[in-house]
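I'd like to ask some things about the structure below.
Not every chain is included here, but those present sit where they belong.
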Amino acid sequence: MKLLYFAWLREKTGVSEETADPPADVATVAGLLDWIEARGGGHAEAFADRRAVRVAVNQEYVSLDHPVAAGDEIAFFPPVTGG
Amino acid sequence: MIKVKREDFDLGAELKALIDGNHQIGGLCSFVGLVRDMAGDEAISAMTLEHYPGMTEKELERIEAEARDRWPLDATLIIHRYGRLEPGDQIVLVAAASAHREAAFDACHFLIDFLKTKAPFWKLEDTPDGGQWVDTRTSDDAATARWVKPDKAAE
């Protein structure tokens, strides 16, 4: 799956885009976040406060219990501040 | 119509093109968002707008479609810029044209309120203390909540 990070999530993880291949038991957004955090370092720091993180799967807003699958584009970003 | 781009836009030309030749239009309401030189007490020398290419367009199209579903509109327009902007620069334009003035006003207001809470843009402000990501304003959420229909609020 393709992971995207924006704004300060991009800065903290140090990555704007990466290809990830989590184990098969990672089935939801929440599970994916646990797996990302377990990588430690900037990734752990970025997701310390999950209330500050919004998630889109295939360019649609989703909640933490949304399923994730191989081939998905999953984006993590702070609340939006455009306009 | 949706436009997401780095370059500035010509406000007068965009509005004129939107209503040109449609004599059913009785009212055109528009809103332009501009870069301020202050944020709270801090001086802003510039800002950089980051966005999520692809999802941005999709979200703006969803917002536009919902406005056209809710109100009898002849034309709608959303332009949003990204990249580096300076105080006084235009950031965003939303506009709605209708036979009826109230529909034009309400739809225009709806477009900017929803854009501010849904469209994936993030502002990084250059301040004397360095770059600072703009926080979400709870007032924006409140402005959006106003448009929730009673039957949707209960869901």
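For clarity, chains are labelled A and B in written order, and residue numbers in each chain start from 1.
In this text, a contact is a pair of C-beta atoms (placed from the backbone, for glycine too) under 8 Å apart; a residue touches a chain by one contact, two chains touch by 3 or more.
None of the values given here were measured: they were computed from a predicted structure.
Visitor: Quick one: state the whole-complex stoichiometry, one entry per label shown.
Guide: Each shown chain stands for its kind; the full complex totals A x2, B x2.
Going forward, only the chains that are shown with their structure count from here on.
Visitor: With chain centres taken as the means of their Cα atoms, state the distance from subunit A to subunit B in Å.
Guide: Using C-alpha averages as centres, the distance is 26 Å.
Visitor: Which subunit B residues qualify as touching subunit A in the complex?
Guide: 33, 49-52, 54-55, 58, 80, 91-92, 112, 115-124, 133-137, 140
Visitor: Across the complex, what residues on subunit A touch subunit B?
Guide: Those residues of subunit A that touch subunit B are 4, 6-8, 10, 56, 59-61, 75, 77-83.
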